[in-house]
Every structure is written in structure tokens, then in C-alpha cells.
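Note that this is a trimmed complex: some chains were dropped, and none of the rest were shifted.
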Amino acid sequence: MNARMAGLRARLRGFAFGGDYNPEQWDRAVWDEDVALMRRAGVNLVTLGVFAWASLEPEPGRFEFGWLDEVMDLLHAGGIAVDLATPTAAPPVWLSHGHPEVLPVMEDGKTFGFGNRLHYDPTSPRYRQHAARITTALAERYSGHPALAMWHISNEYGPIAYTPGAAAAFRDWLRRRYGDDLDALNDAWYTRFWSQRYTSWDQVAPPELPRSWSNPARRLDFQRFASDALRECFISERDIVRSYRDDLPVLTNFMRFYRHADYWRWAAEQDAVALDIYPDPGRDDSRVAAALNFDLMRSLRGQPWILMEQAASAVSQWRVNNVKPPGRMRLGSYQAIAHGADSVMYFQWRASRGGHERFHSAMLPHSGTGARTWREVEALGAELPRIAEALGSGSRAEIAVLFDWDAWWGLETAYGLPRNDFDYPGMVTDHYRPLLEGHFAADVVSFDSDLSRYRVLVVAGAHLVSDGFVARLERFVAAGGTLLCSYFCGVVDPHNQVRQPAYPGAFRGLIGAYIDEYWPARDGETFEVRFADGTTSVCDWWQESIHPESARAVAWYASGSLSGRPAVIQNPFGSGRVVYVGTRLPPATLHDTVLATVRDAGVAPLVEAAPDFVEAARRGNEHAEFLFLLNHSDTRTARVAVPAPGVDLLTGVAVGDHVSLDPLAVAVIRTERQRQPAAT
Amino acid sequence: MNARMAGLRARLRGFAFGGDYNPEQWDRAVWDEDVALMRRAGVNLVTLGVFAWASLEPEPGRFEFGWLDEVMDLLHAGGIAVDLATPTAAPPVWLSHGHPEVLPVMEDGKTFGFGNRLHYDPTSPRYRQHAARITTALAERYSGHPALAMWHISNEYGPIAYTPGAAAAFRDWLRRRYGDDLDALNDAWYTRFWSQRYTSWDQVAPPELPRSWSNPARRLDFQRFASDALRECFISERDIVRSYRDDLPVLTNFMRFYRHADYWRWAAEQDAVALDIYPDPGRDDSRVAAALNFDLMRSLRGQPWILMEQAASAVSQWRVNNVKPPGRMRLGSYQAIAHGADSVMYFQWRASRGGHERFHSAMLPHSGTGARTWREVEALGAELPRIAEALGSGSRAEIAVLFDWDAWWGLETAYGLPRNDFDYPGMVTDHYRPLLEGHFAADVVSFDSDLSRYRVLVVAGAHLVSDGFVARLERFVAAGGTLLCSYFCGVVDPHNQVRQPAYPGAFRGLIGAYIDEYWPARDGETFEVRFADGTTSVCDWWQESIHPESARAVAWYASGSLSGRPAVIQNPFGSGRVVYVGTRLPPATLHDTVLATVRDAGVAPLVEAAPDFVEAARRGNEHAEFLFLLNHSDTRTARVAVPAPGVDLLTGVAVGDHVSLDPLAVAVIRTERQRQPAAT
């Protein structure tokens, strides 16, 4: 546990509860009511100033801190700590009006203008200079303020620009990456194809609008560069606030499955991971991807994390913005905690009266304290202290799921694959879902993670893999680990070049087979797969022509062009084994395949025989373990056998060998620690 | 009745019948045939010169009037009056070639080029200067021509541009609107949100291409500005032609449900309202929106109006351009007259041989006088004089439907609503349809209209309302009026800011309830609504969590998240009452709800018990009343009971207590006036 975060935890003495607070949107008279209602709701932390640049620096270099002084004082007097944001996500109009070159230009040449947010090119020196100035001014003024508990650097760092400045920055990045060796870049980008060889660095540029398709390695490197450029912006502001005071956590807020920034690299630069997440209440299954994101956030640093933004009810960015029905917001909040969050925070405290997000829900809605949403927020604030003991607790998993940004970019950045509608987060989620529904704990790993502490690894969509990862994977399996691997993995290297002499490239040894053809299905085409036990299922979308070498088939195609060929194989490898799934199994079959693999590897679920709509997660510390059980059904009651007796912290009722959960109910069952402590 | 229009009516001595005439597309030899065939068809008015700028002024300042002199003389000799157009809707190539800055630039930065029409920025001083010159030259030359009967200013004024010039004009407009007070603009635009505060006027600009979503109040004001800018163009040309001769009507042609110009404000600047309308023959229900547009046109000035353009058969702008089957063009023409039109005019007289609209139908088709379309045009021209007595007659309604451009812009201009697929004209049409199908006469009103002469007001989609309208509405209901109001009304003020302290803002008192949540349905979700009489219907799309204060429920949700809560409520308010419909009722249920409300208010239909596919409308003058009955079915005969005996002017046959209408048939039943005259 990071010492700065330990300080914050000690200060808050409980789960952080609060949200974005934008007093600059309201008259002074409202502020007193805000603080009073925050106290009533149990708020102990607010994020201040996220979009306040224009209020703080209305003209270049002229600062107006009076209002913020007063708000900080008011909050402090109310016992509410402040997560102070640098306001650099939304530059004032004077910046883009005076310096239009800071505006972002997109790949198709369009320039985004002022009047939204993220209307800046993150590589712009001018932007960075102004961002540094306001950051410095804030740090200088507020580093010593007693309300200050944490720094929130900018907000939801977004995509990159295709400006001339970005091109120059990209070239610099490439020179570093390729050791100033243009031939190395030519090789990496395979510029031998389509006459793309560069002979001087100044010819190199970001991907340009292509007549049809552009160089896949160039696109990939630009994604990597863009991710690094965004992280640089964070680091430069972080270093400024640290230079004034070094004992507070500094972080920015991540987003759900955000493609443009490699959060593994980024998390290492922060004191803790923080997540903004808005699962769509309009979809029945949004809890699955949410759980995976939560596990990813916990795994990024192997520590509890901060749920920085969620909606009290509806959002405002979709065509249809559904509300969260009664109980859903509470359930989603506990789901985050179950997977390692040490906070429940919202965007935002009070619903805006105008602006784009005027109908985004808030802790305090337009219709005020009479509204259902307020009542649920208030009730949750009152309830959270009951589980305060779980704060800071860790978790342990014997299964890990790969989620890696290079793998993502390899599968989705470039066109030209056998099929081009891959959805990397979707594929990983599909393979994670059986674990969630089967009540197995899972961590998330990257290409660079230590795999040795797991028993089972689930790899999906890893079309691109690094040599280091392959080597680690081979050691992992050779040492007795179990690998479950999806189709189309291992095929290309980190330059998007096909590994030879045969498919699946780097994974040929692991899976004990070569593949001579990837065989995407026609639209609407299905084919039967028959398992050794005689069960069959109907697959679609993808096939492979697998030629086992050391592997043996577990399932075969029973119809279609590949009838009789293996669809799922199993390969012994050292002391371990690999299950390779060469087609897209239907969810129920994938569920059975994943869970059989996991059980064969000797891993036990957190609870046995619970319905799949109940979610289970466990946190623990040196004294106790906390089993979270969440009933995601809004109609069915669930009876769940629990592994050890304890007490449901939310009700204070003792739990024996089972617990019964009403629809949307949550139980947090505390048991005394009996085994070695879970990792923190 | 406007004196200038009275002059025109006296001159034409009957319904105007004719169309756009473009002799500049044809050789001289064709003109004589044109006039001969016009006479054969009964044409008495043609619109001349709409797209003739390049023919009249082939080079800047060099005019070629000879051909137009000859055409005017020929028409006059043929007894055909001329509606002379200023040709400013399609500037010649020399304008945009010589001054590319007059070309319109769109929000995404694309510039539209020469070669279509409306290829100009209406705020461009250069464009306006050249438009004034050709207008002046035309007025000077033709004001005294005996054929001249009306001025037609430009054509179908279209949308606005995002040029630097438009930005400057927008800033000037804003300074006037906000009294040169930038703080007032900052407040109105809620620039406190997302750091959008302006500190000098030169920073303010039209909405720029946003990375995601832009400021809703800024978009709204830009719509208002654009509407005003277009109207300015009209006014400046109108004033020129008026300065030469002041006794002729001057107007431009409006369009069906045209979003970018507030026709209420515009109509006040014209001598009469004129409409171009092209109901899609490919849709079964296009007559409903047509009728609403007709009623809107009549209501804009409370006077008979001019059907300026319709198609003789197919148009040419859609993917599929369906023809009007036999009888449909005649029926649609009488429908316009029934709702107040004093003309039947077409685009265009003779089908073009080339150009984009070469397959747009015409009075005289490509295949000539042998074509069915010609025969139907000729027959209508011969028939119209039979109802000449109805010319200039007015109408009277006890019901009014709100159609307001600010309401429209408030619902559709900006993203970020609970759902973002609102269709304002569609919502109004849905609520108007029951009146049409139930044979009730209705006027249309705006936020600024006098409501006191109505008994029932139907308000739909008025998410944005002005304070003045709310006050007038409250007086109207308090004085005994009935208000039927759709969901999501009254919520925001004219700056798109949410009215507080609770939903539905300005309408809380009227509906006698507050709402704590707007609750859009998931895609595909439905829910049952049960009425007090036990009938049920299946709704979708929208719900609200209504908390009655003084209202009582009329219908309740019987399934879904809001089961048991009120869906439709009724509130006594002063001497009147309000029916508030908080969900999207299916058409049949909305039909029943609207008609029950209207009947409860003591309003009677024009005819009783006619089938819903028969349309009824009544016009009247001091001598007689004219009951129009139109059978819109092409398969069913209708028997309609008529309220008073009379004579069918089209057949000359006496009508007793009922009339029988063949498929697509029309009757115009004249009865002697027995009551006070209808308003004119």
C-alpha cells in the first residue's frame, strides 16, 4: 500500500463517499446548502475544480482564487476533504482563441473547436505551458490548505491529435523507439510493401487519411505514441504538484475499457488507480464488463482502488439514457467495493442547470431531496460505515485473465485481418464471464506481469504477442500451469508482422499444433461442434484448420467445410497443459469449457452451487475475510451456501451455512481469518 | 385581409391557378405553345424568374431583360398575371467564382460549391449587395408592367453558414440580444459549465465542430440568429420592390415543417403566407402532416394563404420518388383549399429537359398533353371556378395546437436529453391527428399567440417554454380553458436551462404534480397502462415518475418499473382543467384521450360519425359556409351525415342530411350562413 494512500485512508476513516463538486456553477447562496446536504448524506470527500480553469484564470495569467478559497474553507469547516483537480481538461476560450494551433485536428483533417472539452492537442507546447502555469498556481496556493487531501490531475485524458506538432512529437518518439535508426523503422513497419520506404526522418508522419487502408505497423506505433503523449501530460502536472508537497496521493481518473491509453504503464506513475465507470442501465449484462474493469483496476497496481465517478442514475451521452431502477445504484456501488474499491463517488454532487450534462443524474437531482435518487444516495452514505472494517483489504486469485493494450491495438488498430470486426474487450469479457458466473476470483494481467503466482491463465484475442510474454507463458505452463487460449492468438509480433514459418506463430509449441488456414465464417453461417462426450453445440463466426502435432482433439467440427477437423484441442506442455479453442463457442459451451478447465486445474470457486446471477467476491485483511454476495436479479431470490459461518455486516445478522438474498440484495459476510492473510 | 392581397384577389377573380414558369429553359418557339396551353388549362397566375439570375445578369452589372420583357408581354396578352421572383436563391457563377467568400461553409468546415442552389452565405455583405442590385434592376424595370401582380422574393430561404462573416454577424446579433452585456450571455449560455466563460466578445463564435457535444444554449441562439439572418435577406429585398410600388403583395415561399426559420416572425413581414409542400405519395399518412401545415399557414396570419408549389405527381429528391395515383393530386389540392388556401399552384409548368429536377413532375409532363397528369391538371383548372365563391373565406376553430419554433429548437437543437430522438413536428402531428380524424377544426398557435379565443389547447413537445407563454397558459386555463399536454413539457427556459426546484418546471402548477424522474424506456421495452374504466393499452418509449399534488390520476402503469404510478393525470386549475399525458400512448389510445378531452370541453366536431379517413373542414364568409368533405381512402366509399342541407358546388347537386363520397371524392357543400360570420 502506497504511503500517500495510507495517509488518505487514515484521514477519511472509512470509505470515501462523495463526488465531483462544481460550486462555480452556482451562486454563493447555494454553497451553504451544499455543505449541509453533503453532511446529511455522509459525504467525506469531494473533487473540486475539474472544469474550473476559466473561473480560476479568466484571462491569461490573471487568477481569481477568492471563490475557491471560500469553498475550500467551507468544506473544511464541514469536515469534508478535497480532491483538488487541475482544470486542464477544458482550456478557457482565450487559449484556443489566441492560439488556434492548440486545437486538435483529426485524421480526416477536421479541427475540433472550442465549446466542449478536450479541445486541445496534448502534444502542443503552448497547451502544456499554460497547463503548467495554472497547475503551479493552484499548487502554490492550496498545497498547504487543510482541506486538501488528494490531487486529481486533469480529467479523463482523451485521444490525440494529427497536428503538425503531433507529427513532430511522433517523429521524436520514433527516433527514440528505433534508436535513431531509420532502417529499423523501415523493417518494423514493413515499408517494403506498397513502396513505403522512408529515407529521411522528416518524411515520417502520423497515419494520414488513406484512400483505402494504411500501414498497420504505423497505426500501431501511433497508438503507442498517443498513449505515451497523454501520460506525459499527466506526469508533468503531477511533478509540479509534488514539488510543492509530496505526501498526498496524485492521480487522474481512468475510464472503462479505454482504448487510447495503456493503463498498465500509466498506473505505475500514480499513487492509486481511480476509475470513472457508467455501466449502461439499458443493458442487462453490463455488470459483467463492469466486474472485469473493476478487477483490472485492482490488478493494475495490485491494490484497492478508487471508484471516482459513477452515475447516481442516468447519464446524458447516449441516444437513450436509461435510469437506474431502485436498488441498482446501491448494487453497482457494492459491486465495485467487492472487487476492491475503497470508495463510492459520483459525477456529480448537484445536477447542473445548463450545459450539455444538464440531464446527467447527480447525487442531488433537479427535483431535490424529494427525489428517489437522493434517498438512495443518502441511504448508501449512511450504510457504508457498516463495512468500514473492509477498507483497504486485499484479495487473492489463482486465475488470471490477460488484458493488454498492445494485444488490443494489434487486433483492432489495423484493417486487413481475416475478419475485421474483432472486439478485443468483448472477447476478453466473453472469456471472463464464465469465471464471474461460476464465482471464481480472477486477477487481470498484462504481457509484462508476473504469471508465476497463478494456476490458470485465460488468454483471449491475443493476436499480437510479445516475445517476452511468450517466454513467460511457456515457463508458466511448463511449470504446471494451465493455459486456456482463444482462437487467432499468437499470430503476429509487436510490429504486426506475421510470425513464421506457420500459424499460430509464437503459440505453435504451446498448443501443439499448426494451423494452415484461418477460416472466418460467412455471415449467418453456422457449424456443429461435437465434443468427446458426444455433446454438440452450434458455433459460428470463426474456424481454423488445425493440424495437431503433440495436441489431441477435444472437440471436432461435425458439419461445414472443416467437418471432421479438430475445433478444440488440448496439449500437454511440460508439467502443465494448454486448452486451445479454435472457434467461437456459444456462451454456454464456452462457460462449460472454461469452468471445466479451471476445475481440472484444481481451482475452487468462492461459493459452490450459487445461481449464476449471484456475484461473489472476497476481500480480506490480516484479521478477517469479507465475502461479498450480490444478487443481480431484480425478480429472483437466491439461496447461496457460504463456505464458513460469519456475520452479514450490512444487517448485523449471523450467517450459518447459507444466506438468502432478495432480488438486488447484497450481503457482506465477515468471517474470522483462518488461513494466511490475502495479499494487499 | 391585407389590402394588397385584396387587390390580387380582385384581379384574379377566382382561385389562383398556375405554377412556376421557367421560359429561360426553353427556346422562343416553345413560349407560344406554353401560353396557349396555359389558357387551355385555366392558368391565371405564373411565377416567373425564380432561378433566372444568370439569364438576367449574365455578367456583373450587365442585364439582359429582353427575353423577360417578351415573356411578360406574352403572358399579359394571354391574360395571365405574373408573380415575379427576385432570382437571388441561385447566384450566377460569376459571384462565387469572383468572390469565393460568399460560399457557405458548414459546421464541419466543408464549403459548398457552385452548381446547385443556395450556394451563398446569407450574412455575406457581398451577396446582399449583389442581390440588392438585381432586385433593384427588376423592380425598376417591371414595377409598372401590367402583367405584374405579385412579388416573389427569392425562394425557399435555406440554412445558414459558419463563415467568418457569419461569426461576426452572430456576435452583433448577440450583443443586441444581450444588451452588450457579456455576463448576461455567460449566464444565458451557462458557461460556468465546462469552463466556457467568455471575457471578450471577439471570443464568441458559432457552434464549432465539437469533439463530442456542444453548449446547448449556444446552439439554440445560433438557430435564432440564423432564422433572423434569413428573414433580414427577405426584408431587404422586399423593401426595395416596395420602394418602387407599394400596392402589390410581396412574399416568399415557406416550406413544410421548416426548422431553420421561425415562420411566425416571418409571416408578419409578408402580405400573405405562401407554402411549398410535397407530401410523399409513398406514405399513407402524409395527409395528416399536410393538414397540420395547412392549418399552420392559415394561422400564421389568420388569413387565407397561397399554395405556391405542389407537385403534379412525383418529385425528384428522394431515393424513390413515387407518383401520385389518379385522383390524389386533385384531392390534395382541395385539401389545401379546405384548410384555407386561395390557390392551387405547382412547381412547375413544363417539365425540364435537363438539370437535377428533370424527372420532377410538372403540369405539362415530358410526354405532353397525352399524359394522365396533364389531363388531371386540365380538369382541375376547369373545375376550380365552381367554388370561386369560397375564395377569401375564413374559418373558425375552438381548438388550438401549439407549434412554436423555440419549442422545436429547444427539443431538437441540443443533445443531452434523457433521450435524443425527439421529433418535434412528429409529436405535434401525433397530437393533431386525432383532431383531424375526429373532424374537429383546429388553429395553430405560438408562444406569443392570443389564446383567449379558444376552448381547448393542445401542447406537445414543449420541453422549452417561455415565461410569457406559461403566464398566458395559466390565465387561459384559470379562465375555464382546457389544456391537453404531452410528457416532457415545461422543463427548460428559453436558454435551455432546467427550471427548478422540480420537474416539470414551469408546468408544475398547471399539471398539479411534480416529477422526480424522466424515465425513457429501453429500446423494445413496453409497459401496460390501465385507465380508470379498466381499459388498458401498451405504451413504450417514455415514462415519468409523477407525484400528484393537486392532480388525480386517470391512468396508471400496470407493469414495469413504475407499476402503480400515474401515467395520465387530470388537474383542476381555476375554472379550467389540465390533462397531462406522461407517456407515449399508442395512436388509438391517444386518439381517444384527445377526443374525450375535447368533447368534455364542449367542443363539437364539424360532422358527426364520419369515418376517420374522411377529412372535414369548413370555410365561411358573410353569406355562406362551405363544408369541405374529402374521402382519403382509395378503396372505400363513405357516407357522411352533414349538419345542414346545402348544395355540393362541385356537382351542383342538392345535399340533404348526408352525402356519399366515392373513394378519393371531394364535396364542397355550400350552406347559407345562419350564424355570425367566421373570422377572416
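When the chains are written out, they are named A and B in that same order, and each has its own residue count from 1.
Keep this in mind: a contact is a pair of C-beta atoms (placed from the backbone, for glycine too) under 8 Å apart; a residue touches a chain by one contact, two chains touch by 3 or more.
Everything numeric here is computed off the predicted structure, so don't read it as measured data.
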Worksheet item: For this file, in which 2 copies are placed, how many copies does the full complex count?
Response: 3
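Please note the rule applied: only the chains that are shown with their structure count from here on.
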Worksheet, complete the sentence: The distance between the C-alpha centres of chain A and chain B, rounded to whole Å, is 50
Worksheet entry | Partner chain B, residues of chain A touching it in the complex | 22, 24-26, 51-55, 58-59, 87, 90-94, 97, 104, 110-119, 158, 282, 313-314, 316-323, 325-326, 351-360, 365-368, 370-373
Discussion item. Show me the residue ranges of chain B that touch chain A in the complex, using the header's touch definition.
Written reply: 108-109, 189-199, 202-203, 205, 207-218, 414-421, 492, 495-498, 500-503, 514-523, 545, 547, 561
